[in-house]
Every structure is written in C-alpha cells, then in structure tokens.
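Here the complex is missing a single protein chain, while all its other protein chains stay put.
Entry: chain A
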C-alpha cells in the first residue's frame, strides 16, 4: 500500500488558505493513484506532527505544497514529521534541485517515508503557470501579443524564493510563446507595482507564484498594481492600467493542474502512479477563472 501526504502551511485566520491543498488532494484521490491521500498542516489539523499516524499504508510519499526550498522544507517539516537522520545535505540541492530522500520517521517507525522537494521548484510547475495564463484569459493558445509576469515574494526571507521565480520565468521565455516574460517581486526590484513599466505588450498576464490566495495575492498585489484602490471593491479581469490590459491570475497554486506537480514529485520519489498524470492533466483543463 502507498499513501500520498500533502503538507501545507494553512492558516488560523483565512479559511481559503487550505482550499488548494484539499482540492489537489481530491483530484489525486479521484484518479486512484494512491491507496490513501492525506493532508497535514503547520497551522491546521491534522498537524504535520500527527499526520503520519493517520496513514495506514507502509510506503508514504510526503509532498510539501510550498513554493521554494527553505525554512519550511528544510527545518520545520522534517522536524515535525520526526524524520530520522534528516540532513538537508542529502537533498544535495542548489536551491532548486531537491528531489526526494527516503527515511523513516520516529512517529511511525514501521513505515518508509519518501520526503519530496517542494512543488514550486519542479519543472512541471512551469506548465502550471502557463495553464494559469490560459485559464485567466480563457484562451488555450494565449501567448502572441501577450506579456507574462511571474510574481514572487522576493528575497526578504529566503533567496531561494527568487531563484524559483527566475527559474520558471526563464523556462517560459525559452518556450518562445509569450512576446515578453518578466520576473517581478513584491519587495525588491523589479517591483510588481511598476508592472506596466516592464512591458511593451498591451496585454499582460500576471501570475503570482503563491500556493494559496490570501493577503498578498488578494489585497497587496491588486492594489500595488493599481487594479483597484481598495481590494474589497474587487477588480475586472482584465483591468486597464496605464494603457495596458492586466490579466491578474491570482495564486498559481489554485490552478487545478497543480495536482500534476504533486504527482510528479511523488513519482520522482518512486511512487507507482500508472496513468494518473494523463488523467489529471485532462481533468484539470477547465479551471474557473480567478475572481469567478
């Protein structure tokens, strides 16, 4: 028996924080790739501390629903899971390349735990950003005549966060699909506030590389870009700003295709998932637009 455990941050204040985690868990549960699909949270329940004891299977694949490698993936999650002999060096990562390690956990010594790198740094995440652009524009071929901005938090807490943004922006640029691709940040240059300065294209899709919608993606970024003076009033998609049309996508983590990245992480770590990837890619094709 094999189980998938998705671990995420969650929130004491915002009920939407855990929604993407549950949605992706449900998607994967429905394709039947795992005997069990469980979720665990830093701020909600079951806590990451107790999630492994809710699992029956003896092979457990743990995938962190986080954007970058850093404090949570390297310290908090391994500590809370009680991974025996965890050493971040075993990931042998340059900040983007953590794949998986196989360990045991003191909490459930009879089980084998495959601890995977975060979803945000997997190459399949690039496709989710593009799919998000398709969803928000309603155009499966969006690209020509469009600019694409990938937005991240920046280096305030963790330099790997900017690395992940750059990585995906570069990969999308190499696809030659959008006229322009730019990485933007909330708290450093180039800043998302000045989004229209960085693009010549009239149409700009803005995709924040965040797991869940919350304060940053629903309040800060829309106001900073000038989509609205007050987030509570909402905004149109697209919104006209300084002669550009801004197609604001909201958190990329809410895109249905994220389930594919979770599966890829587990498969890279050795999970047997059959044709689940194809099923998930097909079933997640029609995600409602942000703001709907």
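Just so we're on the same page, a contact is a pair of C-beta atoms (placed from the backbone, for glycine too) under 8 Å apart; a residue touches a chain by one contact, two chains touch by 3 or more; residues count from 1.
The definition used in the following text is that contacts and distances are computed from a predicted model.
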> What does the UniProt entry say the missing chain is called, choosing from "CRISPR-associated endonuclease Cas1", "Tungsten-containing formylmethanofuran dehydrogenase subunit A", "DR2241 stabilising domain-containing protein" or "NADH:ubiquinone oxidoreductase chain M"?
Replying inline: "DR2241 stabilising domain-containing protein"
> Of the listed residues A:50, A:94, A:166 or A:272, which contacts the missing chain in the full complex?
Replying inline: A:50
> Which chain A residues would touch the chain omitted from the figure, given the whole complex?
Replying inline: 11-15, 22, 26, 42-47, 49-51, 53-54, 56, 71, 75-76, 79, 107
